[in-house]
Structure formats: structure tokens, C-alpha cells
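My structure is below; once you've seen it, I'll send some questions.
A single protein chain has been removed from this complex, and every other one stays in its place.
Right after this comes chain A.
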Amino acid sequence: MRGFELVHPGSLAEAIALLDTDDDRVRPFSGGTALMLMMKTGVFRPSRLVHLGRIGAAHAAIAAGPNGGLRIGAMATLTAVEHSADVIRVAPVIAGAMKRLANVRVRNVACVGGNLAHGDPHMDLPPVLAALGGRVAIAGPQGTREVAVEHLFSGYYETVLGRGELITEVELPSQRGWTSAYLKCTTRSADDWPALGVAVSLRRAGGVIAEARLVVSAATEKLTRLAGAEAALVGAAADGTAFARAADAAVAEVELVEDARGSADYKAQLLRVHLKRALAQAVNDGAVS
């Protein structure tokens, strides 16, 4: 790694202008925890880093909406999210996931936007936010647009973000009546990247599951919504039989990737077990009011 340019734009527009280039060695830099690792190993050799620090404060707010939703600025640090009273009230599953996400030092500087934009399928926040129905607000040279978190990823370490585009905010719909859980499964050290992440959100009405959003990550090339498993749940009572049916459907519908953390076969077993456990946990923990 040799010299590169580090710029500190003072406004979002300036940052976007600085990023609006064909040079793929130009990238935004928020907490830098992911970028620095790539730079150290030589996977990424920047020509220019656009540091978002000076515009951070304007895009770091975390606030509950009037109808049970939540907005999280892309530049909010993971620590800020972890300790936010609004997050703990509206979507406690996010705060819970933080406890085993990296470590205090990383969480103190890493930002929500970086966690999402990195495109690494092993990250914890994307599946949780996707299961909560989250959408990201994106600003770029052509203006602003919104994308559901579940559609943000186009492949392994790939997102749908275009040239010059920045994530500015995550917005969650109303969580009232929903109940959620996230399980992360490691197969080597406790702080290893997960072999599997499973995030589930359920809304029950009239004694049956009315809506379900189930997401698998880490064991798949990119985070994947489990439509078949969701269909197996909707209209059924929230019990072990339904959960087992959903688990079978999940294993049947996703392509699992073999790696040093486990074979595809084994990950299928982990998915089956952890999806059932996550569903049970979500039901036991009760719905957000």
C-alpha cells in the first residue's frame, strides 16, 4: 500500500461529487473498520478515500417515528445504536444483536452505513434490518432513492449502490405487534464470523401467524429472504409443527455455501435447527407494543 488521497468533504453534495468517478479505487470511508482490513491485506488499494466524518453529525440521528417505526442515520455508530433508548424500545432485537457484533472498539467507530454497504454476507445487521422490513435511503448524483435492505445486495460483497451513491439512512416500518429474534451461529471461536445468521420477524393475529419475514445470512452468498418458509408459517398457529415445516421449507429453498466453517450439508442442519429456535425465541419474547 502506498500513498493515497484522503479528503474530508463538508457536505453530502460535496461527498457525492468527490465519489462520482469511474475510478473504482475511490471509496467512501466511514468508520474504516472494514476498509482498513482490506487495505492491510492489499485487497483494496485506494487512490482516494472520501472521509464522511465531517458530514457525520448531520446523518447520525436515531429517532422513533410517531407510528412505531424507527429512523437510523447511516453515520450512527454501532455503539450509538446499541445504547439508543428508541432502538431498545422499538426494535430490541437490534440492540441484542450488538452484544456479539465485533467488540466495543469496533462498535465505537463502525457505522450503520458501512456495515450495510460493505456487502459482506457475514455481517449481523443486514439480516436483522431486513427481517424488520428496513429500507435504506440512498443519495447520489442523480438524486435520492430507496431500496429495501433485502434487495440491497446483488452478490458476494456486492450491492446495488451505483457510482457516487451513499447510504444516508435506514428506515424501519412500524414494529407494533411484531416479534423478532436473531440467532448467530459460530462453529469455531465464539468471535468468529458466523457460519449462519437467522433473523425472524412475526406478526400474529387471531391466534395464527399473519405475517412473517425470515432471513438467512452468512451461510448463503448474500442474505436471502426465505419466501417458502414464510408461506409455511402464514395462517398457521405459532407452534413447533409449523416451525418444523418452515425449517424444512427453508432448507429446500436456499443454496448454502461450503467453507471452512462447515459443509453445505451441515449448514443445512444448522439452518433447520436455528430457524426453529429463532422462531420459538421470537414467540417467547413477545411482541413489541
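The rule we apply is simple: a contact is a pair of C-beta atoms (placed from the backbone, for glycine too) under 8 Å apart; a residue touches a chain by one contact, two chains touch by 3 or more; residues count from 1.
Convention: contacts and distances are computed from a predicted model.
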Options "phosphoenolpyruvate--glycerone phosphotransferase", "NADH-quinone oxidoreductase subunit 9", "Xanthine dehydrogenase family protein molybdopterin-binding subunit" or "Two component transcriptional regulator": UniProt name of the undisplayed chain: "Xanthine dehydrogenase family protein molybdopterin-binding subunit"
Considering the whole complex, which of A:A61, A:A244, A:V257 or A:A280 touches the chain not shown? A:A244
One chain isn't shown here. Among A:E5, A:D24 or A:D265, which residue touches it? A:D265
Tell me which residue among A:T79, A:N108, A:S174 or A:T187 touches the hidden chain in the full complex. A:T187
Residue-wise, where is chain A in contact with the chain that is not depicted? 1-2, 37, 41-42, 185, 187-193, 244, 260, 262-263, 265-266, 268-270, 272-273
